[in-house]
Structure formats: structure tokens, C-alpha cells
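Beneath this line is the structure, given in C-alpha cells, with notes to follow.
Now for chain A:
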Amino acid sequence: MLDTAPGQTAAEPIARIDRLRVEFETRQGPVAGVEDLSFDIRPGETVCVVGESGSGKSVSSLSLMRLIEFGGGNIARGRLLFDRKDGGEVDLATQSQKVMRDIRGNEIGMIFQEPMTALNPVFTVGRQLSEGLRVHRGMSREAANAEALDLLRQVRIPEPERRLKQYPHELSGGMRQRVVIAMALACKPRLLIADEPTTALDVTIQAEILALMDRLKRETGTAVMFITHDMAVVAQMADRVVVMFRGNKVEEGTVEEIFERPQHPYTKALLAAVPRLGEMQGKPLPEPMKLFGRPDQTIAPIPGSNETLLTVENLTTRFPVKGGFFRRTVANVHAVEDVSFTINKGQTLSLVGESGCGKSTCGRSVLRLVEPLRGRVDLGGTDVLGLGPGALRDKRSEMQMIFQDPFASLNPQMTLADQVAEPMRNYETHKGSGMMDRVAMLFDRVELPRSFMKRFPHELSGGQRQRVAIARALALTPKLIVADEAVSALDVSVQAQVVNLMMELQADLGLSYLFISHDMAVVERVSHRVGVMYLGRIVEIGPRAAVFEDPRHPYTRALMKAVPVADPRRRKSEKDLNFKPIPSPIHPVGFEPAETVFEEVSPGHFVLVSDSGY
Partner candidate 1 sequence: MTDSPQDDLIVAAGADLPIEALKDTVPDTPPVSKWSAIWSQFRKHKGAMTGAFFLAIITLGVLLGPYLWTLDPQTLDIRAKDMRPIYTALWNAEAKTGWSHPLGTDQLGRDNLSQLIAGGRASMAVGWAAMLLSLLIGTAVGVMAGYFRKLDGPLMRLTDLFLSLPILPLLLVAVTLFRQPLRANFGPEGGMFVLIVAVVGITSWMPTARIVRGDILAIKEREFVLAARSIGTRSSLIIRRHLLPNVLSPIMVSATLGLATAIITESALSFLGVGFPSDFPTWGKMLADAVARMEDFPERVVLPGVAISLTVLGVNYLGDGLRDALDPRLRGR
Partner candidate 2 sequence: ERGEDGHVNIIYWQAPSIMTPYLSSGTKDIEAASLVLEPLGRYDETGALVPYLAEEIPTVENGGVSEDLTTITWKIKEGMVWSDGSPMTSADVKFTADYCMDPEGGCAQLAKFDHISSIETPDDLTVVVNFDKPMPNPYGPFMGGQSPILQKAQFEECTGAAASTCTEANFYPIGTGPFVVDEFKPNDVISLSANPNYRDPAKPAFATATLKGGGDAESAARAVLQTGEFDYAWNLQLAPDVLSSMAEAGAGVPVSAFGTLVERLEMNMTDPSPDLPEGERSTVAHPHPILSDMKVRQALSMAIDRDLLVEVGYGQAGRATCNLVPAPALYASPNEDCLTQDVEGAKALLAEAGWTDTDGDGIVDKDGEPLSLLFQSSTNAVRQDFQALIKQWWNEIGVETELRNIDSSVFFGGDPGSPDTFQKFYADVEMYANNFDGTDPQSYLQMYRCGNEPKPSSQWQGENINRFCNEEYDALLDELAATGELEKRGEIAKRLNEMLTKDSYTIVPLVDRGRVSAHSNTLGGVVLNTWDSELWNAADWYRVE
């Protein structure tokens, strides 16, 4: 089993997708989700399917499971040949649903992207795990439960016995994804389809999950069809890569071929857009990315200024947890704990850290979208925390925010022009045609065609929406923009464009950013200074080069290690990874955390030396 080494081309393929075409019936007539796709998967091999959002990756995988019918699609053409366990190749496209039920979960397992929603919220983990076993293996309840426990052990969930009785919402995202993986592996399928299994996860958890899948694949010899849009993940996982573009395969090859000798311009563009950790080594200042196909691009570092714009001192934000009979505060979520930093005019400070470490809360506290408990926030000489409601509203025009999810941060019921004009209406800075002129100019500035002004958000792609959000933030000519995961939800190519746009704006307008992200590669690209957060505190802060090239705090180091690198020759192995679960930030009332003590290891580079909980 162990040595069905990758790239062993001799074996017969386990699944063959042959000229697949999938169509959806819509009100505008049939739409092709996949136009023409063919590729093979051989036993023990990991085939990565990459491509932008909407390129047909999920549709092709769902077709293979014949689940596409339930989503309103139908397989219009092509064969889906699958080699069944007990011999014989069948064309899945023509099998009855009854046969398919036998295959699904039994011979083909599937892992879905969103661990938050892929599990049924009202059944225990144990029940959902054992269900497939009982259907396909005819196991008794006890046997299935025992097997489920075993599965949980295999995916290395801590305290597996307890997990069996828990409900999905009681598990963290990473644990849930492990459960989903365990579920897919339950019946030892011969083909595992993983549809973006790590996209929604933190880097550290992503690293663990990837390593886990890699190990399981090696141990069981399953073939894996791995769908992702993240080139770094591809580099980590793939034996072979299929690149899809708008419903078609544009390129296929081994992972080294693809990364080192991409043929198709799309692949080239895609690879160019991928930020790679370490690319900025030796460059003290951030600079825009070099994008494929833009020869005229001038790349200049952005120096910023040395004038301090924002000073944050000892910022602490806690959320009360109410409980008991009288709904008194029984505990506090220490979301931000004694955080201090400064941002200079025209510069970017990035906050990185895992989910839940308090990045967003920190950003919102600065803008007073949540009320901090104490501390000082000084923006351009005004103490923001001391402002009354009226003055605060006025001050808000100087500080704006861009949110993570471009789908959620725009009102689906308003036209784009209205949304961009809204801040101007609120502050009455512009009126009538003047306002419309400025809206048009802002659209130009973020490189959106003016024809979009009358459209609604749902008509736009994610990247375009994020530009609208940026335009809205720029409308009041702010000095500071808090960008909370502003590019995390975007496709790589689009991400690169938006990052570049933000940097251009910074260079042109002297904007300062508080850039919040968990993506180390992007952070490396855009920041002047970087702060690493853990459990509400900054554990390390300093100039970007210092933090990235000379991480001092153990947490920073672990984080750096977890980041996948878009280079197939620098794969990580599971044993390098060792993350402790993040302790709870909830403390009873009256709990006062220890004082924060920093050590300055080099000029401007501070490392937390007091206890951080890590």
C-alpha cells in the first residue's frame, strides 16, 4: 500500500472524466457550468484541479458524484468512467441513483469546502459519522460507533470519545473539517474528492489538515481529486495538476511542470499573481506586485512618511458574557488586551494572527465601532475615545473601513452609485451633480467602468465588489483605512489586482492602512510594519523585514512555518507542525491579566516577553 508512489503512470486510472459537459437550466436558457473537461485519476495519486471561482471545479466534482442533479444541473455530454471495487468499469453518468447511492460514500468519498455548514447541526458528530457505515457496511450501532471512534483517532482529533457525543457547533472549524474528512474516509473509498477543504481555515489549521490528508492518502492509497484555487496548496499537495478556466481544461501536467514551465498564458498569469512568502526578502519597503501581462507596470517602493498618524496605547476591549438569573456579567471575552502600536502617515501596519485572536475587534475598537474598555486612540492629534457622539461622527469621516466579505458588506438592495455616494450624503460634503461627478471619479479611480454605477452588487464579481467597497471608503478622503481581511475572500488574480490598487492609492494619496489579515504572504507584500496577535495581545511587532526574517516569538515562528509555500519542492511534513489549541479568551469577572512587557530586540522590533498564553 505504502508505495504506490506518486507519478506511477503505469496503473490503470481509477476514474476517467471524458469530454464532460454540464448544463444548468436557468431562466436565461441553459448555462454550461463545465464545457469540456477530460482528465484521469490514477490510484494513489493526487490530482489538483485549480482555477478561479466559477471555473467549474465544483461542478465537475459534483458531477462525478452525480450530485449535480440535485442542484439543478444535468450532465449533457461525456462519460464518467469509474473503476468499481469488485472489478468492472462503469459509466457513472448513466447509472441509476440507486447504484450511485451504493457508490457514494462507499467507493467515492467527498469533503466539502465549508466545514461550518457541511455538517448537519442537529445531529451529533458520532451519529453523522456512523450513518454511512451503517448504510454501506450494514454495521450495528455499536460497531459503527466503535468504528467512528477509530476514524476520529485516525484524523487525530483530541479527545475523540467526547467528540462523538458533541454537536458540530461545539467543535472548532479545524475539528469540524477533520470530522468531515473522517466521514469521507469512513468506508475507505477508493477515490476521495476534496472540494477546497482548507479554504475556510486558518493557516495553521490548513497546514495540519493538508498534512493529515497527505498522510491518510499515503496510508490508505486512495486516489484524491483535490480542488483548490490556492496555488500554494497545490504546490503542497499535488502529484498532477489540472488547470481549469471558464469551464474548460486549459492545461494539465505534473506539479513540477506546471509550476516551473507553465504553458498556457492563464496559468502563467495565475502563478504570477500568487504572492509567495519570502519574495520580499531584502526589500525594506512594500511594493506592488508584478503582474503577468502588464509590461508597462512601474514598480516603485512606497516609502510613506515618518509622521505619526495614529497612536494606539493600551487598548483593551472586552465583551461581557451575561449569565445567571439576573443577567449579570459573569465573565468577559478578552478580545483585545493591552494593545499598543502606531501607524505613520502613508504607511501600513498589518495585524496577523489566527481566527479569533482579536484582529477585527482591534480594528473596530480603533474606529469605535465597538466601545473599548480603556486605552487611548489618537488620530491626527484628536483623542478618538474621548469624543462625544457628534464629534465622533465627524471624526469618522477621517477613518474608514473595508470589510472582508464583499458579498456581505454591500447592501444588496442599493445601486452601486448610491452606496458609494452614501457617505457623501451622510456628511453632506457634496451635493447633486457634484456628488455624481465625484462618484464617477471614484469609479475611475478604482478602475471600474462607469457603466457599473447603476448596477446592483449581485451583478458583480467579488473583486469588483471589493473595489466598490474601496471606492466607498475613499469617498470622504479619509486619512486612515482599516482593511479587515479586505482581500482574503478574493481569487488570487483578483486579490493581486486589489492589493496593487490599494498600494497605488496609498502611494498617490498618502493613505495609512491598518491591514488586518491572516495571509502571511499578502502581509509580507503590503506592510511597512507587522504586528502578530495572539489571544488578544500583540506578541511581536516591528518592521516587516525584521518580523518576517527574524521572528523571535515562538508563536510567530510556528505561524511562519505553517504558511504553505507555492513551490512544490518545499513541501512541509506533518511532524514539523505542532500547534497547541488556542486557549479560551473568556475569563471570569475580575480577572486581570498580567502586565505586558516587551523587549526591543532591534530598533522598532518588539517581542512580548511576559506570558501570552502560548
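Here is the rule we use: contacts are C-beta pairs under 8 Å (C-beta built on N, C-alpha and C of every residue); 3 or more make two chains touch, one makes a residue touch a chain; residues count from 1.
Behind the choice of candidates: all candidates are chains of the complex that A comes from, given by their letters.
Remember, it's a predicted structure, so these values are computed and weren't measured experimentally.
Picking from 1 or 2, the partner of chain A by touch in this complex is candidate 1.
Against candidate 1, the residues of chain A that register as touching in their complex are 26-27, 245, 265-266, 269, 273, 291-294, 296, 364, 367, 369, 393, 396-397, 400-401, 403-405, 408-415, 422-423, 426-427, 429-430, 441-442, 444-445, 447, 449, 451-452, 454-461, 463-464, 469, 472-477, 493-494, 497, 504, 508-510.
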